[in-house]
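One protein chain is absent from this view; the other protein chains keep their places.
Letters A, B and C mark the chains as written, and numbering starts fresh at 1 in each.
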Amino acid sequence: MDLHFTSEQKAFQLEVQEWIAKNLERPFTEEVKDPKHDADSLVEVRRNWQRKLNDAGYLGQRWPVEWGGRGATEVDEAILLSELARADAPNIPNFLGIPLLGPALIIHGSEEQRRRFIPKMLSADEIWCQGFSEPGAGSDLASLRTKAEPDGDDFRITGQKVWTTFGPWADWIFVLARTDEEDRHGGISFFLVPIDQEGVDMRGLKQVTGEAEFGEVFFDGALAKREHLVGKLGEGWRIAMTLLGFERGSSTLLNPADYERQLRGLASGLRENGEIDRPDVAERLGWLAVQNEVMRGNGLRTLANIDAGMPPGPESSIEKIFWSEFHQTMTDEALDLLGPQGQLKATSSHARPDVDWAYQYLWSRAGTIYSGSSEIQRNIIAKRVLRMPTAK
Amino acid sequence: MDLHFTSEQKAFQLEVQEWIAKNLERPFTEEVKDPKHDADSLVEVRRNWQRKLNDAGYLGQRWPVEWGGRGATEVDEAILLSELARADAPNIPNFLGIPLLGPALIIHGSEEQRRRFIPKMLSADEIWCQGFSEPGAGSDLASLRTKAEPDGDDFRITGQKVWTTFGPWADWIFVLARTDEEDRHGGISFFLVPIDQEGVDMRGLKQVTGEAEFGEVFFDGALAKREHLVGKLGEGWRIAMTLLGFERGSSTLLNPADYERQLRGLASGLRENGEIDRPDVAERLGWLAVQNEVMRGNGLRTLANIDAGMPPGPESSIEKIFWSEFHQTMTDEALDLLGPQGQLKATSSHARPDVDWAYQYLWSRAGTIYSGSSEIQRNIIAKRVLRMPTAK
Amino acid sequence: MRFELDDDQALLRSSTRELLEKEAALADTRAVMEEVPEGFDKNMYAQLGELGYMNVLLSEEDGGLGPIAFAVIMAEMGRVAFPGPFLEWVTAIRALSECPDTSAKEWLAKASQGDTLVSFALAEDVHNADPAESQVAFEGGRVRGTKVFVPFGEHAQALLVSTAQGLALVARPGTGWNSTPLETLDHAQRFVRIEFDDEGTLIAEGEKAASVLDNARRLGALGASAAMFGLMERSIENSVQYTTEREAFGKPIGSFQALQHRAADMLLKSESTRSAAFRAAWAEENGEEDADYLISVAKAWAGPAGRYVGGQSIQLHGGVGYTWEYDPHIYLKRIKTLEQFHGSNRWHIQNALRQSPIL
Partner (left out) sequence: MRFELDDDQALLRSSTRELLEKEAALADTRAVMEEVPEGFDKNMYAQLGELGYMNVLLSEEDGGLGPIAFAVIMAEMGRVAFPGPFLEWVTAIRALSECPDTSAKEWLAKASQGDTLVSFALAEDVHNADPAESQVAFEGGRVRGTKVFVPFGEHAQALLVSTAQGLALVARPGTGWNSTPLETLDHAQRFVRIEFDDEGTLIAEGEKAASVLDNARRLGALGASAAMFGLMERSIENSVQYTTEREAFGKPIGSFQALQHRAADMLLKSESTRSAAFRAAWAEENGEEDADYLISVAKAWAGPAGRYVGGQSIQLHGGVGYTWEYDPHIYLKRIKTLEQFHGSNRWHIQNALRQSPIL
């Protein structure tokens, strides 16, 4: 066993911390609270932050040098993401494009595709959104029905995608579409599609938090050029599945860092309310702190084993269930402990300054649904890890 | 709505309370703690207690006058059982025979059967145990394989039954046995079988509590006389199913009374440890008290609707899940709050005087398994109450 | 004995359901929650006034229907996530009816019509404050001090304000209140923070004030519990319907055992809330000694139960459950509001424990 960061990794952590201290004007929660902002201007805050990160060389740092890489490991990436979470830095607009589409292009894309798309994706001059989920294909992604039909050399795309984060601000969308009706997995291909065209109708999809950061997009014969097919026809499913596992180490330390920040905010609130020393309050707060630290232990374990080149254990479904359900537990407890004040929206007068609890509470309900619901994760653990039987 | 007991019911409650105060020498927990007792002598304590109850006319009080009845309602029965639980009175040996076999004989039995069996069942001169469950047929009772084959006019029984409470002390067993291999439900018949015969091998089945109050019984061509068939051939399943619902109102107030007694013991323990006023302890204790009272509300509702002749609602599966899982929650919390002392066996030096927490903790693990496991109950609620779909 | 509603109560339930489904179906009243400044439909409340709903908590001779009927109405309102200050309004009417002061009687008459909102201003900045220890003062005919989370306070015509000297009535000043909106995650609410320096009338003092406030708190908690039951009941119906229609992996998702067992747990929470809330209502109606205890039991249970049902309703809806367009979030948010007000879970647990037979 070795859970130490190397001296290089520690130096990198320090470098990132210092860089954030110098470059992050204020935590994102404070941006949200600022009445001068609306949804559009908050996207600009994020875009600017992505540019700063890119200028500093922090994006795509694990890629080949040619595409922005600097020989970083998953550990470095995990350190970077956890420090950003700890500082409550803005989420970058291409938070899905860079870790998912980036490798897709680097591994499966053509040289032209890489040249055309990677630089602007990194600089946030083009915002990408993801077109995987459909209204009828969530947990059962392979049942997707959006289709791409040949039109000369090119393709015409018809169908609907949902949960396209940053969709309303996106310039491009990477889409899984069906090119063969008969072949469930082998009939899916991976396309890059410009949004600003006839045949693409992107609408904001209002979430329970009241924001419309997600979009739903309707394709009605939208053009996808042959040169924007990634990999070969029918390789889309395989590409997507590889990618979804590709960055699994990077986020291992992110959630515990993020939740630690939130718990620190909870402790501050309880201190200000004069309640933190009540044994009932302390026990509940302590139990949350314990759970978060256990979650960090799981994350370190995953990360350490990836770093050592070990085969992945049963951890990834466990981690997904853990962070998503713990986020619900934690926000549930926080709102109970903070009383009515905990229900205030960040933009309201007298809201807590450090954590947007109302948003966190509502947002936590999504975590057990997206990226493989808790039910799907438990199926995976039972069937693939525990090898429990299937009904005959 | 009317949740009042009538003045007669209140009078009956008072009568029972007074009768118990006069007749119960000491709570059963104290009997268990007394080193003079062993398993056999504790059964005699229970037998004697049953006799007292019978002499006082409290057994079979809802039956026809001829068989001990006194025109009581389910409400009276519920009052009786809850007062007995509150006083920690011993469980009677024929606690299954009287409510299950009694009505079976009264409704489906012959006059001869009634004359032969009911009086001695009431007086505890004969102890009855139940032969329904099998090693391979627990939740799926209809898959039982013990068979009864014709032998002249009579039957020979072969097979195995488990979970026969008081089996090791029983004189007779009422058995569901298969008389037709082809007909899953209609091929089951209901027999009365004497235990003291060749072909019946009754063994104590040691439970996790260390007791062997349960038995497992092996039939190897045991004789069941034709005159000891209850109802007609093939009516066994129907008889059993009717009976299992017959007394559903009687126990509605029993569990909350029993758990209230245990919670009172927990409060005493915490008071003696000087901890009851700690806010964390008080909150946990209070939450247990709240849950128990909610359970009592469910019980009152069931009882009241039965009393009003209303059709049963979704309550019975809900009640089963509630009391069995709450018992686990409550004992879990009690053992945590009481510290090591909560783990002491009743017979150990320095154990709590009022509640046998170690036993209760272990015993609580059985409640979610027997009489339809929690899983079965949830299936019932989903399918029969909520009418959720079945996979095609 | 009988738990189910008697004929009159059942009639009230069906007529209320019919009224609300016709006049306040959630699909129609969403705009009221989201866009109407007052947060409620004035015409609808006037209609409720006409139909006598506003007087539900008064004595029988004054048009009251009793606590069971009140619980029936609140449960129905829960089912449609009925927006606005109905619960505050009817408990304020009850409070006014208990006060001997003339101005209380005048406001009572107005409030009963359903067109003059009287609400409560109780909470203060100090967490979990006991009303008796109020920092707000009534002196020289004026109420001075700050109240927080005043429900629908900006648009109330009068407020019942707890002060260290007793319960004061403050009529809306000509220029309105000195108020700041407090926006919570439940967009149907209209809480405000008010810094009072206004003329008022002391309508109850000493023990009388305590008893009026205690009744309001108790009835508020009862109403909130019944409303949470209605919210849960409808959430479950919606979830079962959705999981029956929606397919994945070639079958209705409601056929998966994991979801079936979740739904069963939701029903357990919801039906137990029904048992607890209506038992408490019955006790209150019959003046049972343990009514306060049973109301605290119901409220302490309903909060966490509702949270579970509301949260799992989103989960059972999957992705669409997280959209504004579908209803689950409205139910969860309303439950969160009701859970936090009319006495927190913690307060009710302690209040129940104090009166519990286990002590």
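In this text, a contact is a pair of C-beta atoms (placed from the backbone, for glycine too) under 8 Å apart; a residue touches a chain by one contact, two chains touch by 3 or more.
On a predicted model such as this, the values are computed, not experimentally measured, just so you know.
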| item | value |
| --- | --- |
| Chains on display which the left-out chain touches in the complete complex | A, B, C |
| Listed residues B:A72, B:V162, B:A222 or B:I321, member touching the removed chain | B:V162 |
| Residue in contact with the excluded chain [from A:A21, A:V65 or A:L386] | A:L386 |
| Residue in contact with the excluded chain [from B:H37, B:R51, B:R238 or B:R365] | B:R365 |
| Missing-chain contacts mapped onto subunit A | 1-5, 75, 260, 263-264, 266-267, 282-283, 285-287, 289-295, 297-298, 300-305, 307-308, 310, 313-315, 317-318, 321-322, 375, 377-379, 381-383, 385-392 |
| Where the unshown chain meets subunit B, residue by residue | 133, 135-136, 138-140, 143, 162-163, 205-208, 210, 273-275, 280, 328, 332, 335-336, 339-340, 343-345, 347-350, 358-359, 361-362, 365-366, 368-370, 373-375, 378 |
| Touching residues on subunit C - with respect to the absent chain | 256-258, 261 |
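Assume only the chains that are shown with their structure count from here on.
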| item | value |
| --- | --- |
| Chain whose Cα centroid lies at the greatest distance from that of subunit C | B |
| Distance from subunit C to subunit A - Cα centre to Cα centre, in angstrom | 38 |
| Distance between chain centroids, defined by C-alpha means - subunit A, subunit B (Å) | 53 |
| Subunit C residues counted as touching two or more neighbouring chains | 256, 259, 346 |
| Subunit A, residues touching no fewer than two other chains | 280 |
